[in-house]
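Note that one protein chain of the assembly has been removed; the remaining protein chains are unaltered in position.
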Amino acid sequence: MSEHSTYVPGNAVEKWLDDRLPVVRFAKEHLMDFPTPKNLNYWWTFGAILVMCLGVQIVTGIILAMHYTPNVAMAFDSVEHIRRDVNGGRIIQATHAVGASMFFIALYIHMFRGLFYGSYKAPREILWILGVVIFLLTTATAFMGYILPWGQMSFWGATVISNIFTAIPLVGENIKQLVLGGFAVGNPTLNRFFSLHYLLPFIIAAVVALHIWALHVPGNNNPVGVEVKDSRDTVPFHPYYTMKDLYGMVLFMIPFAWFVFFAPDILGHPDNYVMANAQVTPAHIVPEWYLLPFYTILRAIDFNILFIDSKLGGVIAMGGAMLMLLIVPWLDTSKVRSGVFRPMFKWFFALFAINFVGLMYLGAQPAEGIYTVMAKVCTAYYFIYFLVILPVLSRIETPKPLPTSISESVLGKNAHA
Amino acid sequence: MIGASNMNIRKLIITAAALAAGLAMAPAQAAGGGAHVERQSWSFGGIFGTYDTNQLQRGFQVFREVCSSCHSAHLISFRNLMEEGGPEFSEAQVRALALEYEVADITAESGRRPAVPADRWPSPFANDQEARDANGGALPPDFSVLAKARGVTDPFPTWIFNYFTGYQEGGPDYIHALLNGYHEEVPETAPHSADGTPFQLPEGKHYNDYFPGHAIGMAPPLADGVVSYAESEDGQSVPQTLEQYSTDVAAFMMWMAEPHLVSRKQTGFAVLIFLVLFAGLMYGTKRKIWAGIEH
Partner (left out) sequence: MSILLMVSRAGAGSVICASYGETDLSTQAEHSSTNRRDFLFVATGAVGAVGAAAVVWPLINQLNPDASTLALASIQYDVGPIAEGQSVTIMWRGLPVFVRHRTPKEIEEAQAVPMSDLKDPETDEARTKPGHEQWLIMIANCTHLGCIPVGESGDFDGWFCPCHGSHYDSAGRIRRGPAPKNLVVPPYEFLSDTLVQIG
């Protein structure tokens, strides 16, 4: 898929540039002419939507950093200063805060799309792994960013999460002190998290570049999961997918704008409008919603396993739940990519998606009574899905017959319609 | 089944909206929370809501005459009182008001000088410790963002609807309920402790239906007739009741916490109308471009 360039330098200057640094050729090959399967559905627009989200966060973030003060005495008031006094500050701040939530909505949809259509299967394992790396980096960035307003949830969320390090035997307390720069969350913590929160998005952008590179080597997967056979299966990226992706972005901006302008605080927690106070714990410490599934898994392990105590066990389970995504390409060995043609997989996948929302719901509930039981059941299914169901289904399931090519599947569908 | 590749757009929007709502979680129940807080009808509620200038002016009067003797509002400047979308006092009124207060200024001769509109609202106590000592150990919270630092936890599925109605008035609802929730004696509805002993009100505390744990340090601050509202120009008088005071001051506190609410919503309408229009055009363009392609 490398020889599809139709670029011919139009004049002497372009020719001169093309011989030295062929950026125009590169852009034409990868942003315009790139052959893309013609049957991609709207779930595929979330990749472009995520690029937009990253851009929005970086631009609004740089602006906020111009007005923000990373100091425990002034951070809370400086965020209020942005909201009250900076021109348009309320909107820019709300866009950044709501933007984090919208980023994760798009990120989760993008990941579940990959999981359903088997986009992680050969030859796209590296593409998938880079995506998981982006997810982990984004989670870390969001977590550090949530500390910066220096409200009660900022402080106590950071305290709870940094205490996770103390579960590591022997060196845990030292690692915690190294991360926090003190014995508890304090000014050094706020300063370094600000610095890293500013840095990480640019690293994410670099990994996104690798992610797109890894996408452009094998080309896109598609809803039927059959590889592209010839040029009849594809259309050039521009104008077909540039316009479709732009349309998806504009649609995505509608709920985004709804939250920014009409309910900017609804995704947050009232306690974060109380300045951080080391001597008062909020009644319930709830992480941001996008971390809740993993928070539930952390809390679900409240029993000792052999010599591993419950605390370390919870940390291992939570870390495992995230890192396990890295090996999904080798857990699901079915040759059929798309879930559309896998009659059994389809149902287990649907249950997995519901289970994930369930984990999210349970993370916001107090850890008592029926909720702890449900948390254990949901956590168990999360792991069983990857470690048992995917490998077993790969062996026992009989997939439906696949179309021989993308163009055949498209024609067949339109004939029925 | 290949139809999955032809995802119907309406279905997509519905799914995405449901996901957005489902993913965003409601805050957990407040521990030892009080009785159910009644929703009030606020002029600033809903997507068309704006502040009622007269109500904010009355609320400011309650704040100034009653609340501000214990509660600070350190993020509020005098100038905010004349800004658009707020109580909108005239500049002359605000200048005269500021002159009634003194603020610390190390460059002034005696270390203090009369306030000007650019100054922050002076706090009643020098620091938190002094405030605690004067209030039986309880710290009166700062009012600047208090209306957004309090909230009401709605049960499922109400909190999902809130994402679509944009309900953001839990704070004022709670403040209104709290101010009306006092009892002189511990009522029979008071919760018993786990071992069955009746509710014990610690000395110096007051029983309130809505305060988490019910024992609040603040004595009932408002009662019928404690603030004298001026008659409005058209001769209509506003009732001088606890109910009216608490509604007005809760509205004023919401303005303090969210001073740009009106302009934010106005901009929001322009943005949403633009986006819907643009989305329609994008859809047409996309269809036109794809018209010749079987997909």
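Brief remarks follow.
First chain written, first letter: the chains are A and B, and each begins at residue 1.
One rule holds in what follows: a contact is a pair of C-beta atoms (placed from the backbone, for glycine too) under 8 Å apart; a residue touches a chain by one contact, two chains touch by 3 or more.
No experiment lies behind these values; they were computed from the predicted model shown.
Screening A:His197, A:His269, A:Arg299 or A:Arg342 against the full complex identifies A:Arg299 as the residue touching the chain left out. Screening A:Phe116, A:Trp156 or A:Phe386 for touch with the missing chain picks out A:Trp156. If you put the hidden chain back, the residue from A:His284, A:Arg337, A:Lys376 or A:Lys413 that touches it is A:His284.
Only one of A:Asp18, A:Glu125 or A:Asp309 touches the chain withheld from this view, namely A:Asp309. Mapped onto subunit A, the interface with the missing chain covers residues 156, 159-160, 163, 177-179, 181-186, 188, 192, 278-281, 283-285, 299, 302, 309-311, 366-368.
Rule of thumb we're sticking to: only the chains that are shown with their structure count from here on.
Contact residues on subunit A toward subunit B in their complex (touch as defined above): 38-43, 77, 80, 83-84, 90-91, 94, 101, 104-105, 108-109, 222-224, 235, 239-240, 243-244, 246-247, 250-255, 257-258, 260-267, 269-271, 273-274, 283-284, 286, 289-290, 292, 340-341, 357, 360-361, 363-366, 400, 403, 407, 409-414, 417. Touching subunit A in their complex are the following residues of subunit B: 1-7, 9, 12-13, 16-17, 19-20, 22-32, 47, 75, 80, 141, 144-146, 148-151, 162-163, 166-168, 170-171, 212, 257, 259-260, 264-265, 267-269, 271-272, 275-276, 278-279, 282-283, 285-286, 289-290, 293-295.
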